[in-house]
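Every protein chain but one is kept in place in this view of the complex.
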Amino acid sequence: MLHLTYLIILLPLVGFGILLAAGRRLGDPAAGWVGTIAVVASFAVSVGVYLSLLQVNAPVRSYGQDLWSWIPVDRLQVHAALYVDPLSMTMVLFITGISSLIHLYSIGYMKGDRDFPKFFLYMNLFVASMLILVLGSNLLVTFVGWEGVGTCSYWLVSFWFTRDSAASAGKKAFVYNRIGDVGFLLAIFLVWSKVHTFDYQVIFANIDKIGSANITAICLLLLVGVMGKSAQIPLFPWLADAMEGPTPVSALIHAATMVTAGVYLLCRVSPLLHASPSAELTIAIVGAATAFVAATIACAQQDIKKVLAYSTVSQLGYMFLAIGCGAYTAAIFLMVAHAFFKGLLFLGAGSVIHGLHDEQDLKRMGNLRAYLPITFITFAIGWLCIAAVPPLSGFWAKGDILDNTWAAHPGLWVVGIVTAALTAYYMSRLTGLAFFGRDRWAGADDGPVPDAAHAHHADGHSSEPHESPWIMTVPLWILSFFAAVAGVMAISGSRFSLANWVDPVFGSNLFHDNLSSSAEWTLAIIDAVVAIVFVLIGLRLWSTRSERPALEASFLRGAWYINELYDTVFGRPSERLAAFCADVVDPKVIDGAVNGVAGAFRGSGSLLRRTQTGYVRNYLVGIMFGAVVILGFMLTRMWWG
Amino acid sequence: MTAALLTLAATSGHPTIPDVGVFAVAAAIVIAGAVGVVVARNPVHSALMLVMTLFGVAVLFVLQQANFLAAVQVIVYAGAIVVLFLFVIMFLGVDREEDIRAEPLRGQRPLAIALVVLGTTGLLLLGQVSKWTTGQPSVAGSDTGAPNVNLLGKSLYTTYLFPFEATSALLIIAVVGAVVLARRPPATSAEDAVDETPTDDVVTDRTPGAPEAPGTPGAVTTGAVATPAGADVDPADTEVDA
Partner (left out) sequence: MSISPAWYLGLSTVLFAIGAVGVLVRRNVLIMFMCVELMLNAANLAFVTFARTLHDIGGQVLVFFVLVVAAAEVVVGLGIVVAIFRRRASANADDLHLMKG
């Protein structure tokens, strides 16, 4: 079945093609089913490929599939080739699996939207691009997927582009991504200049040829790219704004898949990272700082999706912290678990928004567990996962990371555990405000309508929140199941052990914490206690009262005013430069040059026109002059050969 | 080049007194006549000086054993062309004097002198330094060995037959052209029937043989306004008769 790997990418592309050609005719909901079936089929194939890969019993399971020769130019030989190994397979499985569930969910969520088929078109293209990203066997194929997901993210975030904020959020996401892409491209160029190949395996085989300074440079440049894609400091503001997109988009792209592309990339280039300890340390510090900062911001947000967005940034910070310590498997563990529970949380939030007729403000929710029971149960599972309450998956994953951090950089462990406390706290705040306490949602018609898809709900329906249809709750159940039990991957030696599966990919580059059993237990207990205590604190504080200004500093709510900072430092000067170009450079310099050329010709023409006097005798002088010139030429030829 | 010519000349003997004398006189005549053509105020005087120059050149031809050409020069050039010139001068009545001191065009005179001086020096220098290009002794055959006329005729009708025929065609065309150019416009053409034809005939048709009085405006054709001679004619009604 391994030879069918290309189908994993092809099937969503076929779905994209069908929807591109006939989407409008298929309409609501047929287009949605087409998109969903494409991704489900891709998932089926990936399961098959996974099982075949299991059969390969080599120490490092891998399978390469060369599709065609993409760039055959002299020294630059690049193939469109796929590379299947446990790392990419893990990504493929959860990408296609969670995408299938989210596609199914979207059929219900986007029902009635004017551009229903276009949504699934973009989503299929996105899944295809993401799969290209993770299955690529060389940097260029990965970059194609990287750009593809960035573009689809732009399209999907600004899906309701008639709304100014959505259009500008899409632009913001794309621009931040692009800034990161510069780093990625520079890294690719640097790699090429040293080893003249883009293929991962060949690069890793030739690491000693690169030189340690260059390796550090490459790693740091890749980190810049990752900062853009995975929303780390300093390129994270776009993720919060990207919540303008429909909730399934937030769930898929900005929680489960696109933002994890950075994690994948750094894991993929683990040999390079391992060869540069300074880069690793930088990554760890960036990750820890991001985790902390984002967690503080999330504590003060009012929009349910923004809390989840900053939470994503924070969890991604954890993953990079793990990578920075060399604990790649731990990062992957959290990535998988996070995909499940964050996807679940977002879909649950979508369910809440849908049920409340497009209300996103936490202060206007409350006591929803009485009205949205299924949503509440599934959301609660996700909540407890992310808060790292045992025995759910989040506890094991975060614990794994914190153990490795304690062993590698104890200072960062402190940041990690504080962030874990904050995570538990703000998630409990969210749950408390939304599902507990008094009903504050009375009156669904006051307040803006963020989700244009549900505008039609605003009139005629009862304003009481209602549970979502089966098409939206089934994915919630499935995800909550996986979120809960994903912890089994931590059991080493078992059939589900993630370490057994993925460790061989990293080989000796992997960091082993080698903690003594007592150290492990101590850390585990600390984690559990911190989680449970702060869950209770958060719940207690926020299920009783919805307004606590002391705990919601405006500095935090304004995201450390980083948007304002960027505006002052980059935005205004750029605007002034643009205005300068538009008002001065364009009309005076460029137009001036063009018109100047025309003017010069006109002027010279007028000048030359003076020789046309009309007098024959003047023309005769001209003839004589020409004759003298020819004479002179002949003379010079005579003299100088 | 000159060196080659000089050796050539040297081998054929040095100049004799009669040769030098004739050359000097002929050269003087030529130069004097040329200067006269340029300087004379009356065009008729210019034409007569031209005749003088042509005669001088004919003498120089004879001196160089180009006898036939000398004869042709006198007959055709001096005899026909200059006479034609005189005919036209008399016919048009442009034998008025022209003020040679004034020069309406700016910079024309200095430029003319400068360019001509440059050109002349250039030519003279070229004569000094130029080299003979091919080694061939001649293109169309020798100029000695038979009487000049025989040689010329033979060459004309064999080697240069095509140019000869072309030139005769040229002559015919020239004659036709001259006739067409010089005739008066047809009096009975349909287009000018409206207001011009009858008057045109009456007004412009001079009695044959009567020369136009000098100083009066010349004949004008359809629609033209007579202007005093020498003044600029209004460009709007200038047409050249076909």
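Letters A and B mark the chains in the order given here, with residues in each chain numbered from 1 onward.
We take it that a residue touches a chain if its C-beta (ideal position, glycine included) is under 8 Å from a C-beta of that chain, and two chains touch if they have at least 3 such contacts.
Being a predicted model, the structure only gives us computed values, none of them experimental.
Here the chain not displayed is in touch, across the complete complex, with A, B.
The chain not shown here touches chain A at positions 609-617, 620-621, 624. For chain B, the list of residues touching the undisplayed chain reads 2, 5-6, 8-9, 12-16, 19-20, 23, 27, 30-31, 34-35, 37-38, 40, 43, 46-47, 50, 53-54, 57, 60-61, 63-66, 68-69, 72-73, 76-77, 80-81, 84-85, 88-89, 91-92, 94, 98, 100, 103-105, 108-109, 111-113, 115-117, 119-120, 123-124, 127, 137-144, 148, 151-152, 155-156, 159-160, 163, 167, 170-171, 173-175, 177-182, 184, 217-221, 224, 226-227, 229-230, 232-233, 235, 238-241.
Definition applied: only the chains that are shown with their structure count from here on.
Per-chain Cα centroids separate chain A from chain B by 93 Å. Those residues of chain B that touch chain A in the complex are listed here as 105, 108, 111-112, 115-116, 118-119, 122-123, 125-126, 129-131.
Contact residues of chain A toward chain B in the complex are 613, 615, 617-618, 621, 624-625, 627-628, 631-632, 634-635, 638-639.
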